[in-house]
Structures are given as C-alpha cells and as structure tokens.
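Below: one structure, written as structure tokens.
For this view, one protein chain was removed and the others were kept in their places.
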Amino acid sequence: MKRGKKKNRRIRGKNRSLILLSMPSLIWYILFCYLPVVGIILAFKRYRLIPGKGFFYSLINGSEWVGFENFRFLFLNPEIGKVIRNTLLYNMAFLILGTVIPVMLAVGISYIHSGRIRRFVQISLLLPYFLSWIIVSYSVYAFLSYDRGVVNSVLGSMGIQGFRFYQSPSLWPFILCAVNVWKSSGYMMMLYYARLMAIDTELFDAAAVDGASNFKVIRYIILPELKNVILVMTLLNLGNILSTDFGLFYQVTRNSGSLLSTTETIDVFIYKALMEKSNYGFSAAASLIQNGIGCIILVTANRLLKKNGGGGAAL
Amino acid sequence: MNIKRQGKRNKKKNNGFQREQGYISGLGRTADIILSVVLILISLLALLPVILVIIISFSSEEAIIESGYSFFPEELSLDAYRYLSGHLGKILQSLGVTLLVTVIGTVLSLFLISTMAYALSRKDFLLRKLYTTIVVIPVFFGGGIASSYAVNTQFLGLKNSIWALILIPACSSWYIIVMRTYFLSNIPPEILEAARLDGASDARIFFRFVIPLSKPIMITVGLFEAFSYWNSWYENLLYTDSNHSGLYTLQYVLYNMEKNVSFLTSGDSISGLSAARVPTESFRMALVVVIILPILVTYPMFGRHIKNGLNAGAGK
Partner (left out) sequence: MECVMGRSNNGRCVLSGKKGLRRRLTGAFLALMTAFLCTGCGEKVEDDRTGAPTELIWWTYTPDGNAPDDLEKVLEAANRISAERIGVTVKMIYKTTEQFELDQTTGEYYDMTFSCDWCNNFDVNAGRGYYYDISELVKTEAPELYSSVDPWWETGTLKGRIYGVPMLKDLGAEVFFRLNSDYFETEKGLTLPEEMSFGELEPLLKAWKEDNPGDYPFYISKGGVAGLFQVHERIVGNYLVIPYSKAGTSEGTRIIPVFDDEEYVGMLRKMHEWYEAGYINPDAAAVEEVPYSIKCPVRTGTAWTGFKGWSDRETIGFNVKLVRFIGPNMSRSTQQGSLIAINAAASEEKAKACLKYMQLMYTDRKFRDTLAYGIEGEHFDYYKDTVIRTAAGTEHYMQDAFVTGPAISASVVSAGKDDTADPEQWDKVYEGYKNARISDTQGFSFDPAPVEAEIAALDAIWSSYASELVTGTLDTDETIKLMRGQMEKAGLEKVQEEAQRQLDEYLEKFR
C-alpha cells in the first residue's frame, strides 16, 4: 500500500512537471489550431455573412447546410483522373529523391575534414530553400525562355535550334523533379546532418577498434542511427500525399496550358477553380478531402510501423 | 584488404573516427580531397541559378531586352538598386520591426517546440498519446484561412498588433515531431535516471541536461525558425492595415514593392492606368539579393555550432 502510494505520488509529480512544462505549447495549440477548427463545417455549408454579426455567428446561424455540394466541383473536371495521377506520382518521386539525395549529401558532408568547406557546401545547398517560388520561377524562366533564356542561347551558339520548353510537356517531370530536389535537399540535409552530429562517439570508437571500413561504418552505424528520422519524415510526407507545393507546379510552369498533362496537380486545379470567384466552402471541402485521405494513410502507415517494430519513429 | 586498411590507419595521426571537430574522420587524404571537390562542384551547380539571379540584378534593362538573360551581360547597371534605395526609408523602418519579431519569435518558437517535444519523448508521460494526437491533428485538419483569421481578429484581438507576427507562426507540429525523434534517439535514459535519483524535477532535467545535449538540433531548428520569421510576410498581408505600415516586415515591404512594380507594368488591363517607368526585370532579382544577403552573412556564424552534441564526459 505504502509503495503504491509513493509511486502514485511520484508519477503525479513527474507528470505535473511535464504538464506545466508543455503548458504554454498546449495553450498555443488551443488558441491557434483548435479554436478555429469550427471552420471545418464550412465544407458542408454555404457561407453567408450576416451584416453586423461576426464570422462564427454567421457560420453557425446564418449559413445553410448543403451536404456534399461543395465537393462536387472537384469531380466535374474531366481531367481529374490525370490530375490525381500526377499528384501521386510526383509525391512518390519526391519522397524517394527527397530521402536518398539529402542522406547521401549529409553523410558526404560529415566526412569532410575542412570546416570551411563543410560550411560552404551547406550554405550553398541551403540557399535555394530560402528563395520564394516566384523568384525560382523567374530564375527558371531565365534559363528556359525561348528567345531570351540561357539554355537556348547556348544551344544557338552551337548551331542547335532552341527548344520551346514551355510547350513541351514531356520534359517537365524531369525539370520539376530537378527543381524540387535543388530547392529542398539542403533543408532535409541539414536535419539529417544534425542527427549525424549527435551520434554517440563511443560507437565510432568501437568501430575503429574493430577495424571497420568506412562502408561498414555507414552501413552499420550511421544508417541505423538515421533510420528513425528517415521513417518519421517519410511518415509525415505520406500524410501529405495528396498535397503538393503550389508554387512549384503553378508558378514555375507559368501555368502553361500545354504542360498540363504532365504538370497539373490537385492544388493547381483547385487554385484555378477558385481564383476568379473565391469560395470558402469549396476550398474547405477540397482541403478536407486532401487532408482526410492523407490522415487515413498516415494512421495506417503508423500502425504498420508500430507492428513492425518501428517504435522509435512511430507517432 | 583489411591489412591495407589497417596499414592506412596506422599511418594516420588521429586514431579511428573522431568527432570533436564536427566531422567523421574516417577518410584518408586523397579520399577527402576527392569528396570535397565533388561536393564543391555540386554546390556550385546548386548556386548557379542564384548566381544568375544576382548577375541579372546588376544588368541593365536594355541589355536584358536586347540579348536576353546571360551570365555575361553586355551592360551593367545599378538601376534596380537605385530604385530600391529610393525606398530606403521604408526598408530601414521595416528592418527594426523584422529584427524584433525574429529575435522574440525564434526564442518563443524554440521554447514552445522543445518543451512539447520533450514531453512527447518521455514514454512514461501519462498524457503522451493525448498530447501526440493534439499535436498531429492540426497538420491535417484546420479551420481554414477565414476561420483562423476570424479567431485571430475577432477573438484574440491581434489585428494590427505586432503579436500577430510573433505568435501566429510560433509553433510547428512538424518540428515538434522531428525534435521528439531526436530526443528519443539521443538522450540516454541513464542520464535522466541519474538526474532524477539526485532529486531533479523534470523541468530542471530539461533545462540542465536535455537542451545542452541537443545543441545540433536546437541550433538547426532555431536557424530555420529564425529565417522563417525573417522571411515572413503573410501575417502582414492578413493582419496589418495600410495605416499601420510601421508594422511591416522587410519581406512585406519588398513584396509590396514587387507587386507595385508588377502592377505599374501590367496595368493595361484596367482602364485608364497611366504608364510608369520601373526597372522590372532587374528589380525583381535585386529583391532576391536583398533577401539572401542576411542569410549568407549569419549562417557561417551559427553553422560552427552545429557540432558534437554528446560529449564523452556528459555520460559519466
């Protein structure tokens, strides 16, 4: 009895301290994420403001329920199949490229002796992350423009006819993957690198004593240590499987009609549909579908992960 | 093969894989040079578009019109920067706001993220599942922009307040989960047990041990959050009125300038919009230079500290 009580008090004490510690964060979530959550019903209502009353009053009292009407517009597009296909394929490609390349870069950088070179490489790879997509689209245009771009002028000086890049759909999956890798590798690389830097030195000392080669070190120490981070990233990205970075697919492609068959994704379609006449109900419905499906996939993947012993990474 | 490698290792001055200087020293001299060269080439490739942007910002509009975009422009000009400097007043004013928001925001952000991440990393935390769900749900389900806007303005009173710029982007589920993973992999439970046996509360454990042990991730996330605050403009777009331009961040001022330039040049779709002369192409690129300059300057200072987190002595 006594021991039970002591343990109980210790548990409560420990938990109280953790609760207090995370309280500010919790409050932030309540204020900025959960209070607005009521807005989800926008997906099922036709929103009308009641003049003189605020948003939530109008939403709850002044707007009528319309069932799934707000979701209809997504399926009226005859090309919706292609659009979904593009979204999934690109996200898969980005998932693979976005793991393999940053990990290789992080490991490579972590082996370089010179601190200066390390920092130079890091900052160079990181810089594209901070450019907005509009700027990236201008940069890409500076290369790919038909009459003013760098690529065509180089080709021209070699006597080769220039390409009409913005009217050639087959080139763009490669262009977009390259641009995405260019822009986001640095960011992911930094996260993996930080993890690498925190690996216990004892592991390395032990490896040295055992006479392990570099490949062995990478295979048996580094990669396993990175495993959890990689899994968590992959998990979170799976949750976004139906969402794409709008800037990449709309601005970099200049919304060129010829390229649609290989570059249009769900977010681009939604933007074009709601650009002229914004409709909060429609965009809420679209988000709900994208995120709802993503959530289901995440939860499923998470369960699978837990079953297969990925406890360290699972949520 | 083994013998060869052992032989190589015996030739090396340092013994085995070291990590004090912030790298893994498993490579011999030649391998290190080759790797360095390869990575430097990759870096230059990544920098190529950025370099092009910088060069364009110094090209004259006429050169761009005449011969297109090029790494070797025919004519250089400072027109774009001159146009920028014409608005120097606004820019300098926004610098103050931006710095303030960045500093306070980063500190707050790191605090919110790390505390929650730590709580989530403790397997013996009774509310762990609940809190994890609370953190993950907003990644997927949100009220939408109108709803958030209404809450922030009509309930929290953040319209035209600097706190809109600081509080709204403060926390991020993504970083919480990443950091939680780091804590799980990095912080040996023995240290925590030892500290608790000494009678330390969780809060003290957190501040005394966990944070110093997690320097790499704290600095990395801190840097990203800082740059995110530095580059923020969306909160300004939504929450500050035109008559509170004192609250404009640097990025928002630049964003408005860009929109204005774009409007002045493309205004022929609205009737009766007068013509105006602005160095459009080079100006846009000049904006980029202004944006990335602080990053280039500050990164080397902090990059040094993303090193060894777990020192041999701490475990004992």
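Note that the chains are named A and B in the order they appear, and that numbering of residues resets to 1 at the start of each chain.
Just so we're on the same page, contacts are C-beta pairs under 8 Å (C-beta built on N, C-alpha and C of every residue); 3 or more make two chains touch, one makes a residue touch a chain.
For clarity, every value in this text was computed on a predicted model and none was experimentally measured.
K.L.:
Can you list the shown chains that the hidden chain touches?
P.N.:
Per the touch rule above, the missing chain touches A, B.
K.L.:
Given that one chain is not shown, which residue among A:Ser132, A:Asn255 or A:Asn302 touches it?
P.N.:
Residue touching the chain left out of view: A:Asn255.
K.L.:
Which is it among A:Tyr34, A:Phe143 or A:Phe246 that touches the chain not included here?
P.N.:
Of these options, the touching residue for the absent chain is A:Tyr34.
K.L.:
Considering the entire assembly, which residues of chain B contact the chain that has been omitted?
P.N.:
Touch set of chain B with respect to the missing chain: 61-62, 64-65, 126-127, 130, 145-146, 149-151, 153-155, 236-238, 240-243, 245, 248, 252, 255-257, 259-260, 262-263, 265-266, 268-281.
K.L.:
List the residues of chain A that touch the chain left out of this view.
P.N.:
19, 30, 34-35, 38, 46-58, 60, 69-70, 72-73, 76-79, 141, 145-148, 164, 166-167, 254-258, 260, 264, 269-270, 272-280, 282
Everything below uses one rule, namely that only the chains that are shown with their structure count from here on.
K.L.:
Using Cα averages as centroids, what's the distance between chain A and chain B in whole Å?
P.N.:
15
K.L.:
Applying the document's contact rule, which stretches of chain A touch chain B when the two form their complex?
P.N.:
Interface residues on chain A, with respect to chain B: 11, 13-15, 17-22, 24-26, 28-29, 31-40, 42, 47, 54-56, 59, 105, 108-115, 117-128, 130-132, 135-136, 138-140, 142-143, 145, 147-150, 153, 182, 186-187, 190-191, 193-202, 204-205, 207-209, 211, 213-214, 217, 225, 228-229, 232-233, 236, 239, 280, 283-284, 287-288, 291-292, 294-295, 298, 312-313, 315.
K.L.:
Please give the residue numbers of chain B that touch chain A in the complex, ascending.
P.N.:
Interface residues on chain B, with respect to chain A: 1-2, 5-6, 9, 15-19, 21-27, 32, 35-36, 38-40, 42-44, 46-47, 49-50, 52-53, 56, 64, 67-71, 111-113, 115-116, 118-119, 122, 124-127, 131-132, 134-152, 154-156, 167-168, 170-171, 174, 176-178, 181-182, 184-186, 201-203, 206, 213-214, 216-217, 219-220, 224, 227, 231, 284-285, 287-288, 291-292, 295-296, 299-300, 303-304, 306-310, 312.
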